[in-house]
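Only one protein chain is missing from this complex, and each of the others stays in its spot.
Moving on, here comes chain A:
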Amino acid sequence: MAASTAEKVQEVREVTRIERIGAHSHIRGLGLDDALEARQTSQGMVGQQDARKAAGIILEMIKDGKIAGRAVMLAGQPGTGKTAIAMGMAQALGSDTPFTSIAGSEIFSLEMSKTEALTQSFRKSIGVRIKEETEIIEGEVVEIQIDRPATGTGAKVGKLTLKTTEMETIYDLGQKMIESLTKEKVQAGDIVTIDKATGKITKLGRSFTRARDYDAMGPQTKFVQCPEGELQKRKEVVHTVTLHEIDVINSRTQGFLALFSGDTGEIKSEVREQINSKVAEWREEGKAEIVPGVLFIDEVHMLDIECFSFLNRALESDMAPILIMATNRGITRIRGTQYLSPHGVPIDLLDRLLIVSTSPYEEKEVKQILRIRCEEEDVEMSDDALTVLTKIGMDASLRYSIQLITAAHLVCRKRKGTEVEVDDIKRVYSLFLDESRSTQFLKEYQQEFMFSEVQDQMETS
C-alpha cells in the first residue's frame, strides 16, 4: 500500500537507450549472482565467466562512483562476446543511467571535428537528475457558473465547483481563469488539473460517472476516474537529462528542434562552460545530481592518435563518464602514426585502462548461445541440426552460424516445415560461404577476378 503511494509521488523519466546491434538483443544483463559470481548461463550470457566477473566488479565500482578518470578495455578475438559484455553492463546499470554506444569510425565526419564528436558522445553519457515540483488543483468539475454583467461589458465573475472522492469546494473565478476555462471548453463532468503557479488548465478527460450523459460523443473523449484524496496536490517529477541535451537547447543558433533533426553541428565551448558552471551550482544547492553514465566505443583501434590524446585529457575531467572500449586487434600500428602498440592504443592511454580479456567460446558454450539465439529469433530447431550448426560455429565462426539460423529457418518455412532440420542447415551452408571458404575460393580463382593483386605481383616479379 505504502509502496504504491511512493510511486504516485514520483515518476522517473526513462532515458532513451540506443541499441546498436540486433545481434545482442538477447542480452538482459551480466548474469551474475549477488556475490558477483558469474552463472554459467544467465540473462542471455554464456561462458566468459572471468570477463563477466571482472565486468561485474567494474559495475560495482561505477555504482559506488569510484572509477572516475579511468577506463575499461575489453580485448579479445572477434566473436568472443566483447560487445555482449558491454551491452550486459549497460542493461545492468538500470534504465536511468545514460549509455551511449558508438563505433570508433563514427567520429570521422565532414560536419564535425573529431574532438567535437567525441565531446558530444562524452556529454551524452552524463546524466543530470533534476526535480520539478508543482502545486496543482485536481478534481472533477461539478458545476461551472459564469455570470455575464448586465451591461454586456465589464468584468465577468464566476464560480467553479470541484470535487474529489473525498471533498468538494467552490472557487471564485477571476477574469483570466474564466477566459482559460472557456478556451479549454471545460464543462461539468470534466476532470481538470489547474497548475497553481501558472494557472494553466489541462483537461484530463471526462468522469466515468458521466459516461452515460450522451449517446453520441467525439472519438477522442477519454473517460477517467474521479480523482482521490485532497484537491490541492503537490506533484514531484524527477527528470534525467543528459548534458548534451542541455547543451543543444542552449546553443542559441540551433534551438531545440536540432535535437530531433539529429544535426546538432558544433557547440561552442563557452556554452558548455556555462552549462557546466550552472550544473555545478545546482549541485551545490542540492538541486541536481550527476549520474555518470557509460560511453562505449567499439572498434577503438579506429581512433587516431589525436583522439587518443584527447581521451587522455578528457578522462581527467570530474564530469567524465565511464569509458568502455572494445578492440579485436593485437599489436598493431596506432592510426595516424608509424608506431606499433598493443591493441593499436598508445601506451600512455593503455596505462589508465583496466583491461579485461575475453577468450574464444568452447563448443558447449557455442551450442548454448545458438540455442538462445534460436529462442530469440523464434526458430525451432531439432537437436541434430543444432549440433551440426555448433560444429559449423566451431569451424567457421560463431557469427556465421548465428546468421545461418534465420536463413535456415526461411528454407524450412519454404518446404512448409515447422522445425529446422539438418538438411536445411546443409542447404544454407552450401548457399552462403563463410569467410574461410570464401578465401579459399578466391585463392583458387584469383586470376579470373578483376584487379587481382596476386596476378599483378606475379607480373612484376
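Definition applied: contacts are C-beta pairs under 8 Å (C-beta built on N, C-alpha and C of every residue); 3 or more make two chains touch, one makes a residue touch a chain; residues count from 1.
We take it that contacts and distances are computed from a predicted model.
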item	value
Record-based protein name (UniProt) of the chain missing from this complex, from "General transcription and DNA repair factor IIH", "Peroxisome assembly protein 22", "PAP2-domain-containing protein" or "P53 and DNA damage-regulated protein 1"	"P53 and DNA damage-regulated protein 1"
Residue of A:H239, A:R335 or A:R371 in touch with the missing chain, whole complex considered	A:H239
Full-complex contact with the absent chain, from A:D64, A:E132 or A:E270	A:E132
Sole contact to the chain not displayed, among A:E230, A:D348 or A:E362	A:E230
Among A:E37, A:D147 or A:E166, the residue in touch with the chain that has been omitted	A:E166
Contacting the left-out chain in the complete assembly, out of A:G152, A:P219 or A:G286	A:G286
Sites on chain A contacted by the missing partner chain, in the whole complex	1-3, 5-6, 9-10, 12-13, 96, 129-133, 166-167, 169-170, 172, 197, 229-232, 234, 236, 238-241, 245-246, 249, 256, 259, 282, 285-289
